[in-house]
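All protein chains but one are shown at their positions in the complex.
Chain IDs A, B and C follow the sequence of writing; residue 1 opens each chain.
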Amino acid sequence: MKLVEYEAKDVLKRYGIPVPQGIVVTSVEEAYKAACKLKPPFAVKAQVPVSGRGKAGGILFAYSPDEVKVIAEKLLGMHIKGLPVKSLLIEEKLSIKKELYFGITVSRVDQTYIMIASQEGGVDIEEIAERSPEKVMTLRLDPWLGLQPYHARLAARFMRYSGDALLSLENIFQSIYRAGMDYDAELIEVNPLAETIDGNFVALDARIVVDDNALFRHKELQEKYFELLSPHEREAAKHDLAYVDLDGDLGIICNGAGLTMATIDVVHLFGGRPANFLDVGGGASPERIAAAVKMLLLNPKVKVILINILGGITRCDEVAKGILDALRSTGIKKPLAVRLVGTNEEQGRRMLSELGISVVDSMEDAVRQAVGMVRGDGRDGDYR
Amino acid sequence: MKLVEYEAKDVLKRYGIPVPQGIVVTSVEEAYKAACKLKPPFAVKAQVPVSGRGKAGGILFAYSPDEVKVIAEKLLGMHIKGLPVKSLLIEEKLSIKKELYFGITVSRVDQTYIMIASQEGGVDIEEIAERSPEKVMTLRLDPWLGLQPYHARLAARFMRYSGDALLSLENIFQSIYRAGMDYDAELIEVNPLAETIDGNFVALDARIVVDDNALFRHKELQEKYFELLSPHEREAAKHDLAYVDLDGDLGIICNGAGLTMATIDVVHLFGGRPANFLDVGGGASPERIAAAVKMLLLNPKVKVILINILGGITRCDEVAKGILDALRSTGIKKPLAVRLVGTNEEQGRRMLSELGISVVDSMEDAVRQAVGMVRGDGRDGDYR
Amino acid sequence: MGIIVNRDVSVIVQGITGRQGQFHTKLMLEYGTKIVAGVTPGKGGTEVHGVPVYDTVAEAIHEHKVDASIIFVPAPFAASAALEALENGVKIVVIITEHIPVKDTIKVISYAKRIGAMIIGPNTPGIITPGECKIGIMPHHIYEPGNVGMISRSGTLSYEIAASLTRSGIGQSTCIGIGGDPVVGMSFVDVLRLFREDPRTDAIVIIGEVGGNLEEVAAEYIIKENYSKPLVAFIAGRYVPPEKRMGHAGAIVMGRTGSAESKINALKKAGVEIAQKPSDIAVLLKRLIRR
Partner (left out) sequence: MGIIVNRDVSVIVQGITGRQGQFHTKLMLEYGTKIVAGVTPGKGGTEVHGVPVYDTVAEAIHEHKVDASIIFVPAPFAASAALEALENGVKIVVIITEHIPVKDTIKVISYAKRIGAMIIGPNTPGIITPGECKIGIMPHHIYEPGNVGMISRSGTLSYEIAASLTRSGIGQSTCIGIGGDPVVGMSFVDVLRLFREDPRTDAIVIIGEVGGNLEEVAAEYIIKENYSKPLVAFIAGRYVPPEKRMGHAGAIVMGRTGSAESKINALKKAGVEIAQKPSDIAVLLKRLIRR
């Protein structure tokens, strides 16, 4: 779960990390009033949880409350990477001497958290690391030791600070780490971490990505999590389904993320356009299957539904029951291409064939059939 | 720092561990009123931070508020192991099926925390361990892993519980551990941990000994710490001196705990009776030395002062300065036997001899001299 | 034979009394896996399909020789269950549980490395040496003993491919799911190393997916070590959008890293044959093994 900027900064503030004076607003009038309370110049920043906001025109500067008003008018209602801008952060713009980067993230290869520090900030760390690898240091952290003060000092030294600045940075880095761990963050980064012309360090922007699997330890975030989802994703999450909107017309239901992705790939190979990613997960109950099928039946974008279930934990009879329940309860009929093998396979096939739904053995046969159904010309899809 | 029972129980409550209903009181009237609010029968318990309170008559039972009043009258003002009883805990006395023991403590030999669980509780764990070692289990804890749920379950199994009782105990043990770690406890023990006749587990008594060295992390306890000290100890603590009252008449000032103890031992061997343990610690400043000497000059019990300083970090000139300052500022004169060797030795000796205070080289000479001074017959102490 | 597990491995099931635990204990027993005990706190003294249940791993270990554990414990408690197995000397721990917070997983893996134990998963279907031993939840009827090793990040996709191999007459030495989470105990490299030394494995199938760079690291390893056995790979997720989590916590393309192209290119460079779709794998393998 990605926190937006002002949420991330609220977390940092709670850990004593300096951030610019700022006010969150959701309307043009509020924006004007906020600017009146702050010292110019101002930064007006769209609050959407995506990276590359700045490049997409989501961060603008103003020198008067009136100018803030104009900018707010422009930003509110804008879409950035498909997400509507519903709130803005109006901040005092500081005079900056230097921009740095500091972050803690999970490293898959190292199987632990790593500290990332950069002598340069303000742009994506991947970009800096590619362009000037010598400006970026990473350090593996022993998860039982955590980020010790001396690790923080190493980062500050790498950034070429000494004396009191070193000790200030040590404190800030330790606080960032502590915030990250307390919030179960997969990623917490302050970028840019700015050194102001008067020698203070301030978090100008921050990202926190909370581990979705750890949300049960953060009840306050759990609610927000649902608010952030698209209507389809929210409906799916209610039923424990993993769902992602895609832009095609062929609805896809599979069990297992890898199989779902592979199915999407094969649909593409055979000339189809998937409408979604929908993984019912392991050991899905008839209710969960029914919810999945219902979602796609009710989605007008979806012309045909391809169901590709390979039973491991999932039982085929339960899958069949779920499909039948969804068809009955919605009363909607769409062409179905079903592939169903695994535990209690025969039983599942029998239940479906009683309703005239034929079941095939192979994933590729099902995909070919489904793509043909979308095309509606009586021919199956072709491998391209 | 030892918490008294009600303080320890307050901690347990904060961690969700069940304790009996109870009220702390400091007067007979309060005791009566408290009893009226609780259900009989009652336990009336003297709040002093010593073990063996029960045997010393500090815990009595009552069946009516009137009886509580009588008992409170008796207990308040009583002394237990030298400590005055200033407050009482009035508790509902529960019907008990079984008494158990659970504790976490520092093991010097294992160099880590250990979990101690016993199938029997209510008396000192050392006593149980000696009498019936098979009833007591200990388990070394990896300090980085801490007490995991499965360690707690092992203890519950050892106590012969299973099913829901096992899971209840798991929770309680984990909470005890967490409380102990959060409070930097050298020892946290619930004894007895009672199983009531209705199958619940309740902490009937609890001890928490907080690591004095960690008090800087527990500001709220730091104040209480000073309240618990005797007037002499408080005065000493103000000046960073380690002080313990003893019952003789020969005042002792040394640097280093081991040397102080050894000096006390040698004083005994030569027939003297030490009035105190007073360790000025390493690298004592003239101020600290002066405070130490002043304390003993002002203590009417002390007839003679023996100063045994072996300079390592401590500098002899600074020691001499401290002694002279104390003599000047109090204007009190008591016979002094001084042994002073180490860093800046000559300088220190010179400063003292200018005031007619002779300094000897050997610890045993100083002790002999001091013991002779107390006796006042012109002869030195004898080795017995 | 095969790697890691064989017919002599004694297994405990942690979380044996849950729905999944019971169901798969039955299936593993039917497959011939030596399940000697189960563990569920609070259920000690009961039995599941004839397997005695204990409250703690320590008690199970006291009564039985134990080589491996399979964990079905719910996510909030799974990491501690794994530590319990590890601290009690179990050297192979298969964590089926999904949705374990990565912070917990990281601690478990770090501890396992310290004491020299092996973690498979989390979020894995487990491991199977067909015909000998299954410590996992895979539908075992689709596997046949043979000479091809398989390493996969995803569960059902690996079943899909195993089934297609078996249908094509290609049996498997050992199939291992390393797990779909961002951080897992064994990497492709760890398993490739074991397969290299396994006399019964003649070729290896790598089933990767978008997210992370374990596949790229595997490619580097293959080049550096001049890996001697033929390899075929399939990478799922070529057509998924970036910055979206695809079910698996591990399957997410972030910025430049984690894309299917990057993985496919790296593996190609290392001489690994790339399958376009799952059914191609058997075709490619036949060609390679015949050579």
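Assume a residue touches a chain if its C-beta (ideal position, glycine included) is under 8 Å from a C-beta of that chain, and two chains touch if they have at least 3 such contacts.
Predicted model only: the values in this text are computed from it and were never measured.
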item: Displayed chains contacting the withheld chain; value: A, B
item: Options A:Arg153, A:Arg288 or A:Arg368, residue touching the unrepresented chain; value: A:Arg153
item: Contacting the left-out chain in the complete assembly, out of B:Ile23, B:Ala56, B:Ala165 or B:Leu259; value: B:Leu259
item: Among A:Val70, A:Ile114, A:Ala129 or A:Leu167, the residue in touch with the chain that has been omitted; value: A:Leu167
item: Interface with the undisplayed chain - residues on subunit B; value: 50-51, 106, 108-109, 111-113, 124, 126, 130, 142-144, 181, 184, 186, 211-214, 216-217, 242, 244, 246, 254-262, 264-266, 268-269, 274, 277, 279, 281-283, 310-313, 341-343, 362-364
item: Contact set of subunit A toward the excluded chain (per top definition); value: 142, 145, 148-150, 153-154, 156-157, 162-164, 166-167, 170
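One rule holds for everything that comes next: only the chains that are shown with their structure count from here on.
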item: Centre distance in Å when subunit B and subunit C are each reduced to the mean of their C-alpha atoms; value: 55
item: Residues of subunit B whose C-beta touches two or more other chains; value: none
item: Junction residues of subunit C - those touching two or more other chains; value: 111
